[in-house]
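Apart from one protein chain that is not included, each protein chain of the complex appears where it belongs.
Letters A, B and C mark the chains as written, and numbering starts fresh at 1 in each.
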Amino acid sequence: MSKLKIGIIGSTGYVGVELIRILLNHDDVELVGLSSTSFEGKGIEEVYGNLYSICSLKCESAEKVIEKSDFLFLALPHGLSEEIASKALSAGKKVVDLGADFRLVNEEAYEKWYGKPFAVKELHGEAVYGLPEFNREKIKEARLIANPGCYPTSISLPLMPLLKKSLVSKKGIVADSKSGVTGAGRGLSLGTHFPECNENFSAYKIGSHRHIPEIEQNLSIAAGEDVPVTFTPHLLPINRGILSTIYCDAVEGVTTEEIHKELSNYYANEPFVKVLPLGEAVALKNVKFSNLCHISVHSDERTKKVIICSTIDNMVKGAAGQAVQNLNIMMGFDEQKGLKLLAPAF
Amino acid sequence: MSKLKIGIIGSTGYVGVELIRILLNHDDVELVGLSSTSFEGKGIEEVYGNLYSICSLKCESAEKVIEKSDFLFLALPHGLSEEIASKALSAGKKVVDLGADFRLVNEEAYEKWYGKPFAVKELHGEAVYGLPEFNREKIKEARLIANPGCYPTSISLPLMPLLKKSLVSKKGIVADSKSGVTGAGRGLSLGTHFPECNENFSAYKIGSHRHIPEIEQNLSIAAGEDVPVTFTPHLLPINRGILSTIYCDAVEGVTTEEIHKELSNYYANEPFVKVLPLGEAVALKNVKFSNLCHISVHSDERTKKVIICSTIDNMVKGAAGQAVQNLNIMMGFDEQKGLKLLAPAF
Amino acid sequence: MSKLKIGIIGSTGYVGVELIRILLNHDDVELVGLSSTSFEGKGIEEVYGNLYSICSLKCESAEKVIEKSDFLFLALPHGLSEEIASKALSAGKKVVDLGADFRLVNEEAYEKWYGKPFAVKELHGEAVYGLPEFNREKIKEARLIANPGCYPTSISLPLMPLLKKSLVSKKGIVADSKSGVTGAGRGLSLGTHFPECNENFSAYKIGSHRHIPEIEQNLSIAAGEDVPVTFTPHLLPINRGILSTIYCDAVEGVTTEEIHKELSNYYANEPFVKVLPLGEAVALKNVKFSNLCHISVHSDERTKKVIICSTIDNMVKGAAGQAVQNLNIMMGFDEQKGLKLLAPAF
Partner (left out) sequence: MSKLKIGIIGSTGYVGVELIRILLNHDDVELVGLSSTSFEGKGIEEVYGNLYSICSLKCESAEKVIEKSDFLFLALPHGLSEEIASKALSAGKKVVDLGADFRLVNEEAYEKWYGKPFAVKELHGEAVYGLPEFNREKIKEARLIANPGCYPTSISLPLMPLLKKSLVSKKGIVADSKSGVTGAGRGLSLGTHFPECNENFSAYKIGSHRHIPEIEQNLSIAAGEDVPVTFTPHLLPINRGILSTIYCDAVEGVTTEEIHKELSNYYANEPFVKVLPLGEAVALKNVKFSNLCHISVHSDERTKKVIICSTIDNMVKGAAGQAVQNLNIMMGFDEQKGLKLLAPAF
């Protein structure tokens, strides 16, 4: 059987090169095109030394990559995907967009948080939000996927089943998230300059991060009504991974055991979401480099708060891995193809 | 003028050696004795290579150190300070205990969290909780100081002035704290083994950390009634520092500006607590190796939460530095003596 | 076709768990048994959280693991492999020993560096040194492989082809090597305690590391005469990887270009050894988590020294990956099976 021809638009950012890492070990696909505006004409192995003598593709224009591919991943800064997705779909290709352009359903919200209206309005009705654990059937039929953000994935997976079943209160949810530095991308900045970032820790964009409307959209869909969330991201001096510590209130009469049981049941057959036994706590290193999400449930007896910790690799389940999971579902491949990535023990 | 003779009981743990670092640059004191059970007879410079040819003291028994000192710092695992403090006080010495033995006023609470009753009951009435920004006058008169814990310091400094003035709600406070690894001490464990800890991040002792009753004691004193706190500590893969992200609700009608102003006013003349201008956020590296506490105030317009970030060096303002600050107050020295430690830029 | 049954003796050390990571993604084998003395009876997923719900094997005795396996990896402290290898071979199994027991041909040298004679002398003539790039034909026929040490692999690969062709002097070779902390294993020690190791750097076992006789054995075989090496290992505050900076003198009249060409030719068809173009320098991160060795060649025009840098992942090409490469060769599998591990870009 001939392999599916894959192109990556925006291949030289961190999400792009992580897609390459995964797709090069995916048996059913062939990577045929890489686009880059900054490195057009250069071999990808010159841009990333880990690909030396492993991938001989050269960076081309987006047009050429669209032409030679059956399936496209867009890994672009927000605002740049709509036109390209439109062209690719018109040419009969399928698309997973790893940016934010198609994630928000509400144009008003998009305009408020991103400062511009939708550019290609007609596509927004069609785009499917690619969180497989909640949208698998729609993903199967989709031509265009809005791949979820990293923080929203880490917060939605533990909370959505609970809100669906009304086990936790829709009010007063606090998500305190900590992310590795790759989340900030390959662009240079003082905050990611090694001597400023190393041995440091800080919160940023407190109450104003652009993932907030996406988190609230997911939780509100699950709850069937508006769910506001207080969200604080922090920058961890490590390369990869997100750990979110989520504080919420159990609905009167609901025990921690019931919450744990609901999550365990909901994810019992999911290959990539694992709920730890009660009494254990997640550790970021146990999911790094893998497509897994680990969740642990805790309670504070004295204050009656339910505390849920979840952890993912921001670059895998939070970006490139989830995108390949969506590819697998869209194309009818085994959902775990290319994604049996084990987290190394160290 | 002859210098004050200082002894450290438990000098070879991380708090002990940090006391040595500070006291060796303190003009009004002379370090005369170091005790250690594990290293008795060894020179401290053999135990810590950074002291090579700088400090020639040898580790001795606690008894000998008490005898030759006028003033004692106890840096011992909890449960070991009461007897030693008693002996030292009987011999007319002054004592700062850096352990937990004298921090909790309520014996029942102590027994619940530490699993044993007070050993030397009569001392507990006398011990003064050494948080200078709230207890300076009592510290001046004290013979025995209970030096605050690291997490309680980082959480009490930003919240106590606000609870005193009833600007924030006494209910639903969440403190999400992240600490460097020195907080776990020099004892070996798998969790602090470099390859397990490096590039990792996790929460621990969720809802069950022994600093909880101390935090609540402080906040309750400030508020004049019981203040329960949901507290989650996390382990940062860095050596030093604590950053606490604190979530609370402003009392109806109180603005973020008023909260910021109250904190700014409260600490206006404090040498070691700095409230950043509104719009800025603390970063852990800006206080590392110093005795400073930086505080920043934020609000989430949408959810009406007030978010306060505070950061200290867990080994300095969270332990040895605050202990020396207490020494300075007790002895009538300039409060900043030996503590003009600048945080390096990197 | 039924899969080859694999057992790991000593599965809970860092080399053991790295073997598990690789073998779980190897199509032609089935992991059937894990032995551990420290964790007998425990599930491996309790010992290593990254294997949670991925590997349900329980740790058993070495005897049971030998019995149920066709092929055994021994990942034990030196001195413990000889008896176990002997038992396994007698029972008709094949063995790759990742320890040092069979690496040295010369018993006198072994006794000098390891302080004991060979325990099962008759096996030593049979054991094949498992450096595939030099011993592939012998490995194909072997029942018992001595898998190379990590430092010796990083130093032998760049130097052996040059010594074979007499392009560099046999005298005065200096190898200055730097290794990540996993090289020290999972056993706790002060030197690998996070706050002591992090942001630190030091040399250790200067001129006395047990890998010295193995390095010299390899180089001497290549050169056809004794080649002494000055070897200094250093501890890098990172998890994985070795970078060796090697200083040698080109033989009179030999240019750096010729040296580079010889290495490039020698490894032209090797899947796991890559010689970078002249003008580029290796970086450790480009091989981490992979079975690759990257080599770069440099010259110091002024001093006439040839400087060769090589880098491997100490746990992969330096241990578990090379062991699986040997398995593949011994069993006639594709040599790259299970080893198409890409180094992530970050």
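Before moving on, here are some points about what is shown:
Everything below uses one rule, namely that a contact is a pair of C-beta atoms (placed from the backbone, for glycine too) under 8 Å apart; a residue touches a chain by one contact, two chains touch by 3 or more.
These figures come from a predicted structure and were not determined experimentally.
Within the entire complex, contacts from the absent chain reach the displayed chains A, B, C. When the missing chain is restored to the complex, the residue among A:181, A:308, A:324 or A:345 that touches it is A:181.
Taking the complete complex into account, residues 172, 174, 176, 178, 195-196, 199-204, 206-207, 212, 228-230, 232, 234, 236-241, 243, 245, 247, 281-285, 288, 298-303, 305, 307, 309, 346 of chain C touch the chain not shown. On the side of chain B, touch with the chain left out of the figure occurs at residues 14, 17-18, 21, 24-25, 48-54, 182, 199, 239-240, 274, 276, 283, 285-287, 289-290, 294, 340, 342-346.
Although one chain is not drawn, its touching partners on chain A can still be listed: residues 14, 180-182, 186, 188-190, 192-195, 197-199, 237-239.
Just so it is clear, only the chains that are shown with their structure count from here on.
With centres taken as mean Cα positions, chain C sits 36 Å from chain A.
Between the Cα centres of chain A and chain B there is a gap of 39 Å.
Annotation for chain C: residues touching 2 or more other chains are 14, 182, 199, 239.
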